[in-house]
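What follows is a short report on a single structure.
The complex is shown incomplete by one protein chain, all other protein chains being positioned as in the whole.
For clarity, chains are labelled A, B and C in written order, and residue numbers in each chain start from 1.
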Amino acid sequence: MAPSSRLAGIFTPNIVPLDDRGEINEPELRRYVDWLIERGVHGLYPNGSTGEFTRFTADERRRIIEIIADQTRGRVPILAGAAEANVKETVGACEHYHALGCRAVAIVSPFYFKLTPAGVYAYFKEIADNSPIDITLYNIPLFASPIDVPTVQRLAEECPRVVAIKDSSGDLPHMMRMIAAVRPLRPDFAFMTGWDAALMPLLLVGCDGGTNATSGVVPEITRKLYDLTTAGRIDEARELQYRLLPLFDTMLYSAEFPEGFRAGVSLRGFATGRGRQPQSPSQQQNLVKLRDQIQCLLAADGFVDEPIGGCPVSESIDNEQVARIVEGVVGELKRRGMA
Amino acid sequence: MAPSSRLAGIFTPNIVPLDDRGEINEPELRRYVDWLIERGVHGLYPNGSTGEFTRFTADERRRIIEIIADQTRGRVPILAGAAEANVKETVGACEHYHALGCRAVAIVSPFYFKLTPAGVYAYFKEIADNSPIDITLYNIPLFASPIDVPTVQRLAEECPRVVAIKDSSGDLPHMMRMIAAVRPLRPDFAFMTGWDAALMPLLLVGCDGGTNATSGVVPEITRKLYDLTTAGRIDEARELQYRLLPLFDTMLYSAEFPEGFRAGVSLRGFATGRGRQPQSPSQQQNLVKLRDQIQCLLAADGFVDEPIGGCPVSESIDNEQVARIVEGVVGELKRRGMA
Amino acid sequence: MAPSSRLAGIFTPNIVPLDDRGEINEPELRRYVDWLIERGVHGLYPNGSTGEFTRFTADERRRIIEIIADQTRGRVPILAGAAEANVKETVGACEHYHALGCRAVAIVSPFYFKLTPAGVYAYFKEIADNSPIDITLYNIPLFASPIDVPTVQRLAEECPRVVAIKDSSGDLPHMMRMIAAVRPLRPDFAFMTGWDAALMPLLLVGCDGGTNATSGVVPEITRKLYDLTTAGRIDEARELQYRLLPLFDTMLYSAEFPEGFRAGVSLRGFATGRGRQPQSPSQQQNLVKLRDQIQCLLAADGFVDEPIGGCPVSESIDNEQVARIVEGVVGELKRRGMA
Partner (left out) sequence: MAPSSRLAGIFTPNIVPLDDRGEINEPELRRYVDWLIERGVHGLYPNGSTGEFTRFTADERRRIIEIIADQTRGRVPILAGAAEANVKETVGACEHYHALGCRAVAIVSPFYFKLTPAGVYAYFKEIADNSPIDITLYNIPLFASPIDVPTVQRLAEECPRVVAIKDSSGDLPHMMRMIAAVRPLRPDFAFMTGWDAALMPLLLVGCDGGTNATSGVVPEITRKLYDLTTAGRIDEARELQYRLLPLFDTMLYSAEFPEGFRAGVSLRGFATGRGRQPQSPSQQQNLVKLRDQIQCLLAADGFVDEPIGGCPVSESIDNEQVARIVEGVVGELKRRGMA
């Protein structure tokens, strides 16, 4: 396989719009797929973490891919999240997504139980030996068993079906170590990052692209950042990376993941519905406030209007006051055993 | 509800025997249930972490509870693991297990995504408001979002259906903080530990019992440890706790969880089959060695014969040699990026 | 050496009163020493973490031991913190404290740099081979390189000068593993805990005593808890342990360590002065509030009067409000990069 066929570009890990009953909102999902493709994302990545794959049933996960494959109709490649309860179920999903014409599957490392490298290797090896479709390893150590460099190297050596890794660790030297270990052996092997906050630097050290949640909200920016960086227009790319960073941080850190991204997609005009993970009253109040903050960031880039109440002229926070509140709250909680 | 009705005693988180095709081995599971009950465990806890609930499909999880409920026929109470993909599915499982006559369900805190306390609260609150069966919170911070003391307190105050917590953190003062916060408000609320290594001390500070994986291998010892401790026979209990510790450590730490416990159950005479998580060749070799070590520990307590090769007279390890190997291996791996 | 000579009982890790210029307040330190001895602590442990050994110069550390040795005049044994910049300096301190008549020194594992077990071993081995005074290993993994079980075992085997370990990990099974590994070889080896929150359970599994910061504030309670537990009066001991827990938690978690304990000592009537670590205005405000909380806890046990504003009848906190504040603050901080 020639290097030119490597996975590359920006793949959107889409959220799944839900209707009032909490079921998949198929028309809105189809409309969202079209919108993303029209705005230039290179591919779609359903059933990722942003797509909350763990909160759907096995049947629903298949249905999501079916809808997206049908709507995409080959306009862009699909990287289908295929992790199921065990190897047999996962291989079954691989077969199904292959039949649907997906470009590849992405399989997250085993989670809940924390496996050693030997266990991670054995898991992917057995899947790769039985899958009819190309496989992207998915490393997200915050949520799942880490995939270390020797394991990536070994799987790349032994398994032609394993063609890429998506790494969401955000650890740049780790990415370089993987590239150094694998690229000489497998020029066709692709390295994708899930860490939007460092997309430009990661592309500059050799990544082929990203599966970036921001591309589901501002595909225009993420795509342009990719284009500028790969064109070597470093100064412009740097500026755009600095603009993307607060948007990414706000959507990622200000609410339970992926509620911030759901709010962002909603602001772009989609009926996302409420997520399946219940939100406490305090969380719901914070989401309202967060929505305004995201709207202000999007308005600053011209994507939407400012919220009715307007946006703050500049970020001016009373550091001492914040510090005092934090001291008090942290103390209170620690005393009550929250460590 | 009177305190006397609290959940109490030793509940066994059973592994699930599999046949040659990797399917549930129903006859062996039934035989294992009888064996456990005959050896005095106070209850059964299927679909726990030891039961590898994440590696079975939703249908299989139901099937496991059905078999165990049918086989138990009310001889001991069943605490049924009921965590599913989302609230709706989990409530459906609660209804089913209620219909089967289970005493209560145990629901692990949301995993994969790491939730804040507010999210953990909202999740359990919505389930508790819709469940027809009593609920045990399951806190296992190593694998799932932690349940902190204020959240336990709040759920205990607001949700009569929440009647217990199983805590596998192994943090003794944390258990004391929970007991101090909840017991005055809810004398009927039970505290169960999943940390066999500290069963005696935890019972002495007020725990009602445990869901202990060792009780699936040596129910005789775990039950006796409970009896001695609750009878105030501290010296005998301490001695037994010290005997249980190496067995627990060996089965827990020497292989991917729960392979050590599977080996232990197998040594007691059950056809456990191979687990669904693939094992690399190196892991399989280590499992053979581990099996002998467990057999020696069981033989020392008279439960089985020694392995054919005999057992070491005493643990005599060349510390310097181990240190040298570790230094070398760790160095090699770190250089290759395994951190 | 006979087991009867093991270190045992409650050793107080004393804070050091400072005067208005931030210098050692010798008269107050002497008065504090007398007060502690009169209230029954079994020994003193200057230059521990509570004693903020890192915030004094090498000369000051020696001066502190000199004052305490002079004031104690053999009434109780002294365990002198002796960690210095390197092995040579530490051995020099050992020699000095030996000459002063201290019972033993306590040496914290190397900190700042995180050492492997081999490095920790080498460090203590070289000190033990050159020290004229008995050595207590000090394991506090939160602050310093951890001392693991094989390292303790090896040092106990090879170094007669190493006679005890003080463990502040709070991990009860870890303590049991150390006792199981070392006691058969060295019946004279003592195990001391620095984790007041679990003093009773740790004594019940075989610890010999504790170096407990609470004993610097309420020596009456910590000593009584030791006496009740070692006398087998479990029910009374449990009740006292539950009373000690909130006091420990409040002093430990509500301010930068050891400011809570400094406030506690001050409430018992000593001019502690201000610590050497500067406190921000927000921290100073919180310390005022914390002082009242500690005073209320001490008043509940009859040690001091209630603060002028009185004490809350019961702890009644609006959980939802706390949760809301935390959500907001955490979100704000995360957005600003505090992770």
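Keep this in mind: contacts are C-beta pairs under 8 Å (C-beta built on N, C-alpha and C of every residue); 3 or more make two chains touch, one makes a residue touch a chain.
All values derive from a computational prediction rather than experimental measurement.
Student: Taking the full complex into account, find the residue in B:Glu95, B:Asp249 or B:Asp301 that is in contact with the omitted chain.
Tutor: B:Asp249
Student: Which of C:Ile24, C:Leu100, C:Ala122 or C:Cys311 sits in contact with the chain that's absent?
Tutor: With C:Ile24, C:Leu100, C:Ala122 or C:Cys311 as choices, the missing chain is touched by C:Ala122.
Student: What is the set of subunit A residues that contact the non-displayed chain in the whole complex?
Tutor: 116-118, 121, 150, 153-154, 170-173, 176-177, 180, 195, 197-198, 200-202, 204-206, 232, 234, 238, 241-242, 245-246, 249, 317, 319, 322-323, 326-327, 330
Student: Using the touch rule from the top, list residues of subunit C that touch the missing partner.
Tutor: Considering the whole complex, subunit C reaches the absent chain at 22, 49, 52, 54-58, 85-89, 110-119, 121-123, 125-126, 142-144, 148-150, 174, 177-178, 181, 256-257, 276-280, 282-283, 333, 336-339.
The rule is short, and it goes like this: only the chains that are shown with their structure count from here on.
Student: Find the geometric centre of each of subunit A and subunit C from their Cα atoms only, then give the gap between the two centres in Å, rounded to an integer.
Tutor: Inter-chain centre distance comes to 46 Å.
Student: Centroid from C-alpha atoms only, then distance subunit A to subunit B, rounded to Å. What do you get?
Tutor: 33
Student: Where the CA atoms of subunit B average out and where those of subunit C average out, how many Å apart are those spots?
Tutor: 34
Student: Quick check: what residues of subunit C touch more than one other chain, meaning two or more?
Tutor: 246, 249, 317, 322-323, 326-327
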